[in-house]
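First the structure, which I've put down as structure tokens, then a few questions once you've had a look.
Only one protein chain is missing; all other protein chains are in place.
For chain A:
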Amino acid sequence: MGIEIYRLRRQYGAFVALDDVSLTIGDGEFVAVLGPSGSGKTSLLRILAGLDQPDAGSVYRDGQDLLALDARRRGVGLVFQHYALFPHMTVAQNVAFGLRVRPWRLRPKAAVIKAGVEHLLRQVELEGFADRYPSQLSGGQRQRVALARALAIEPRLLLLDEPFGALDAQVRVNLRRWLREFHRSLGITTLFVTHDQDEALEMADRVVVMNRGRIEQIGTPEQIYRQPATPFASRFIARGQSLPGEVRGQHLHVFGHAWRMENFVADDAHEITVHVRPEDIALAPVQSDGVKAQLLNLRHVAGTVRASLRVENREEPLEAEWNERDWARHAATAGDTVDIHLLALTVFATDEEGRIQARSTVHPPHASFPVAVGPWRRVEA
């Protein structure tokens, strides 16, 4: 059953924060809502937590109308980006807060609360920090206190708002893995909001891509990468870059090459968008029939090479990404003109209102040729 969100709409003045958003979250599922700022993801979270009301739509949890319950009684755990810990309380008091504010009939005995807090602190690996104040903790520790505090009320839905946004990169990566394992061990239905693709793709069972208040795509990280549903999803997740191209009959024309497409019907399409991912731009064997491109600059980033390429008919440089080992076989340097092959192209046909009419992925045939035939290149120390 889980959570059923049906046709939510939220508008602030003329700004539409949520536009007809429907989503089903399975029991125990870990779902990431991914989108740029202003895409409506935080509005969705606040409505689920009861801190905001939608203008239209419904939310059900196991058949129960969630919107009819006020935030106090929803049993939803919310973890804020900036932790929102109570600075005048110790770690233990923070974690115990949700239990201590219960009406006395429902309030556990002091000893039970104490044991519960100890158990939670052990779970988030903060034993021995019970008597510290939040200001005495690091960012990662504070975030885990916030998590323990939210879990103390035994929520049936856990919401995380950019949980790692305020942390530095190293802590973020560690905490990410930890949280994923932690979620597996708890099995609590979790929705988490982020603008960081890496975070969403690495952690979530399913990813919801949002843009301008609408859901662009819902799918597993693999699905969204391999089959982006919209040009936005392709740009945002797979760093898809648009190429000048057009469809004539059953053929796609890009950079003077034409490839046949199967099952692509877009006769009355308003716009054709062709996307290529950085990792789908390959260096071609010398003197092949590839696309001429000039290497503008190269950045070596720990195992990958990122290059900016100037190609005809495209004003902005095209970004390509290669494996350092593959790159080492080529004798090119910045400033050289090289041949590139496009390994995979995604073609979208949209109507006048931007709705998708057809989508297809094209694998140009030359790409199946072995690529790396150049001489091994020596790198001078």
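Keep this in mind: a contact is a pair of C-beta atoms (placed from the backbone, for glycine too) under 8 Å apart; a residue touches a chain by one contact, two chains touch by 3 or more; residues count from 1.
Everything below uses one rule, namely that contacts and distances are computed from a predicted model.
The chain not displayed here is annotated in its UniProt record as "Sulfate ABC transporter permease subunit CysW", chosen from "Peptidase", "Sigma-70 family RNA polymerase sigma factor", "Sulfate ABC transporter permease subunit CysW" or "Ferredoxin--nitrite reductase".
Residue A:Gly50 is the one among A:Gly35, A:Gly50, A:Pro163 or A:Pro278 that touches the chain missing from this view. Interface note for the absent chain: among A:Gly35, A:Gly77, A:Pro163 or A:Pro364, the touching residue is A:Gly77.
Note that of A:Arg149, A:Arg206, A:Arg277 or A:Arg359, the residue touching the chain absent from this view is A:Arg149. Contact with the chain not shown here comes from a single listed residue; of A:Ser135, A:Gln170 or A:Asn263, that residue is A:Ser135. For chain A, the residues in touch with the chain missing from this view are 49-51, 71-74, 76-78, 80, 82, 84-88, 97-98, 101-102, 135, 146, 149-150, 152-153.
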